[in-house]
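Excluded from the complex is one protein chain; the other protein chains are retained at their positions.
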């Protein structure tokens, strides 16, 4: 593992920092962190692994892992589990499929999941934050309130999506309440290490770092299957091939990937490729699985 | 004309009353009115021609006739002038065409026109109402405030559309302000006669009933061309053939049609066909143009 | 009329000559012809009005005028009559609508019309040629066999379309036989004058130049309505506004337009605009209707 992280070749292209969220535009694209947590207890860390960053879409996996407890398989009546074959914010597909999002990791699907959490959690934002703190083992985690507020002012596509869901009767709560929760969820800031801890339960068959059985094996399998097939927008197949692990990326330039019963790896490297995934992060993960020969294929 | 209206055969099917707006669901589908206003000054009226009804989408023509004065041809940078080939509330097309609605009579296009009016009118709702009163020659015309309020609570597709337009930067004012205006505009209540008066300017080369030159000939031609090709959702070609006149229908079961320099005819007959147009109204107009041999073809 | 044709301003842009058909690429884009035929018997001609050119899509109107006799309204079970809202060769729409083309002037619709002619005509290619010769009053009209043969070798999109129609059971004859006919139909060469003569029946209420009642008034109205709404690909509304006449353009750079009971005008001017219509021809027609004040609006 040490060898790997030392020999990680420097990529020549850095990609483009996302600019539609002002906070993201400020990211320094020389930042780079990796954290690897193994089932056997050993961890490896490189660079900026301890710097909190906006996890954005990575939060969709955490939200799903909480929502699936409340509704279990009835979730799938409201969100499908198929690859989208379309960029992450298209409403066309939603209209074509009568308000049923293709999967819980495209924005429309994640908004339905947020709606479920708003329905079941007593104090949604507070309770969800506490859940993330608990499974990450770190009480210092917080929302970036500026980012959440900024999204609230300018996230028109998400408002369009939520209203369209509402028009199909696939949103139970008020649009504003659901999106307020959703914008906070996406604005969570975690370090590579905190994310690795939070995702422990997904490669440890549902058991959190604090030994609590959070999910059933069936629930874990489904979440991992969705990550593998839908975790990287329309670059999912590419990632499945190049890296060969279930994973999830975020526009905040983080990527998490895992191998059941073995390890979880988190990278953070600002600068996105054309498909919206961290350019350097994708390369680092590819090299990691190739050099360590750890992949599902 | 008398003969025509007397021999109008009774249609056996009545169509379905629109139910998504509670007020519309209350409509009595035995109501039936026709009003014909000729350029030579003679008028003919049948049945419930003097009962106010919700003009809904017919208001889009009136809104366009006001907005075109402020922006003239620069309007067409923000709204296209092509037939939509799709039902009236599809967002897919809007996404596909990067936020430029296909024409000003589909909902997305009408919302952009509303945005223009909100920009230019000092007191948009009041000023627009005064405009309609003026060109109809009737100060008693009003908004149905219950319907506007109902739409405000449940018009999720319109909220989705407006937010999507905003995400493409094709809405200059706040979503809530534009839709508040738009919901009022659609909730105007006019009688067949009042509508006929209001549309006088479109078959009288831009001159209103009060002799004011409101529009240029070029502006009139364009509005009429758009009515002919886009006035009836995806039944436009059918209407062009069956009736052969530029016109516009509304979900409130009204239809207006006109022949340049000749006459305007307005029908009101609750009960819509599958494409959202008044079933009896379409039949009445077809018989009218066939029997009087007045059509553009 | 004379004045008009003399004062026709020279357009600065000439557009691009279609190149996908080798014969078209050879067109000289300084050619320019106009022919106007009036119901009162007087004709006006300018420039290259007597030079034969490939009528291409203009032939779709002639084919429809023949097919409608055989099947009358049952045609509309196999071809719809709505504007397409999409460029002329898209298969997506055909798939979406289960094999029913949106109208008879997009390629898929025209291929269904060709299939009808192949079913009813004894010797389809010969009989159709004779029909065109008869209504044009000119026995010298012919197919350009080189162009038909070239299309047969390279018209893959049309083969795709015809096979897709076949898969939906909306083609009764063999794909190869129907397309052989269709490629010949499109490869007809007529002069501006011959086209004007052929379209006489559509502004003369169904009666050909040889006094034969070819179509019913209802059939004429329908064909004209389809021309007005679908005659210019996705520039139909634009044309309806700019020119205000039913018409049809072809990629061979010809345009025909007419006013019921009044006149027909044909232009030929190589050099197409982005939407596939003759750039100069569109401008000439706009000036003609504006200066002569002859339009349906």
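The letters A, B and C name the chains in turn, as written, and every chain counts its residues from 1.
We take it that a contact is a pair of C-beta atoms (placed from the backbone, for glycine too) under 8 Å apart; a residue touches a chain by one contact, two chains touch by 3 or more.
In this text, all values refer to a predicted model and were calculated from it rather than measured experimentally.
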Problem - Visible chains in contact with the missing one - result: A, C
Handout entry: Selected from A:228, A:253 or A:280 as touching the chain missing from the view
Key = A:228
Practice task
Could you tell which one of C:164, C:177 or C:207 touches the chain left off the display?
Solution key: C:164
Handout entry: From A:102, A:214 or A:248, residue that would touch the chain that is not displayed
Key = A:102
Problem - Positions on chain C contacted by the hidden chain, ascending - result: 90-92, 95-96, 156-157, 159-164, 166-167, 175
Problem - On chain A, residues whose C-beta touches the chain left out of the figure - result: 81-86, 93, 102-103, 220-222, 224-226, 228-230, 234-238, 240-241, 244, 246, 260, 295-297
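Methods note: only the chains that are shown with their structure count from here on.
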Practice task
Report the topology of the inter-chain touch graph, choosing from line, ring, star, complete and other.
Solution key: line
Practice task
Starting from the mean Cα coordinates of chain B and chain C, work out the distance between those two points in Å.
Solution key: 32
Problem - chain A and chain C: spacing of chain centres that average the CA atoms, whole Å - result: 55
